[in-house]
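Of the protein chains in this complex, all but one are displayed in their positions.
Up next, subunit A:
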Amino acid sequence: MTTQQESPVSAVISIQVENESGALARVIGLFSGRGYNIESLTVAPVDETRHQSRINVVTTAVPRVLEQIRAQVERLVPVYRVAVMTRQDPHVAREMALVKVIASGERRADALRIAQAFRAHPVDASATSFVFELTGATDKLDAFIDLMRPLGLAEVSRTGVAAIARGAAIL
């Protein structure tokens, strides 16, 4: 219970909610109202028959605050279950990015070569541009975008992280 020594850790907070009007607003309103940070956010329906959606929030906080976030989110009426996944908890976390690069000549060839190394797919191409689709962990996307920067990076659209626990454990 030593609070001073704790350092902030990154975590994905995965929230199973009733797919109803206002559910997302309740969750993100709680984050902003209580001063918790949102680094990325994804939401989509995941169970049509039971009307459930899944929200994934990436945040950084000390463990005690993560526990408080979990408790505060869990008590919202439309929330079924909450999982807090940090580096210690075995889980898979992925996001997708669409990256537009405007380049010609040698820079254009470089961009294409690096994209192949990252298994980024060109999903749109014109005489002067590419749109690459890339899926992976957040740091992989960051690295790819950094490499594209000197090669004509023009625009990025990212989905934010979706996460799920490894093994047979379910939320």
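Operating definition for what follows: a residue touches a chain if its C-beta (ideal position, glycine included) is under 8 Å from a C-beta of that chain, and two chains touch if they have at least 3 such contacts; residues count from 1.
By definition in this document, contacts and distances are computed from a predicted model.
Asker: Which one, "Multicomponent K+:H+ antiporter subunit D", "Sugar kinase", "Response regulator" or "Acetolactate synthase", is the UniProt name for the chain you do not see?
Answerer: Per the UniProt record, that chain is "Acetolactate synthase".
Asker: Among A:Glu18, A:Glu39, A:Asp89 or A:Glu133, which residue is in touch with the absent chain?
Answerer: In the full complex, the listed residue that touches the missing chain is A:Glu18.
Asker: Take the complete complex as the reference. Which residues in subunit A touch the chain that isn't displayed?
Answerer: 1, 3, 17-18, 21-22, 25-26, 29-30, 33, 64, 67-68, 71-72, 74-75, 77-80
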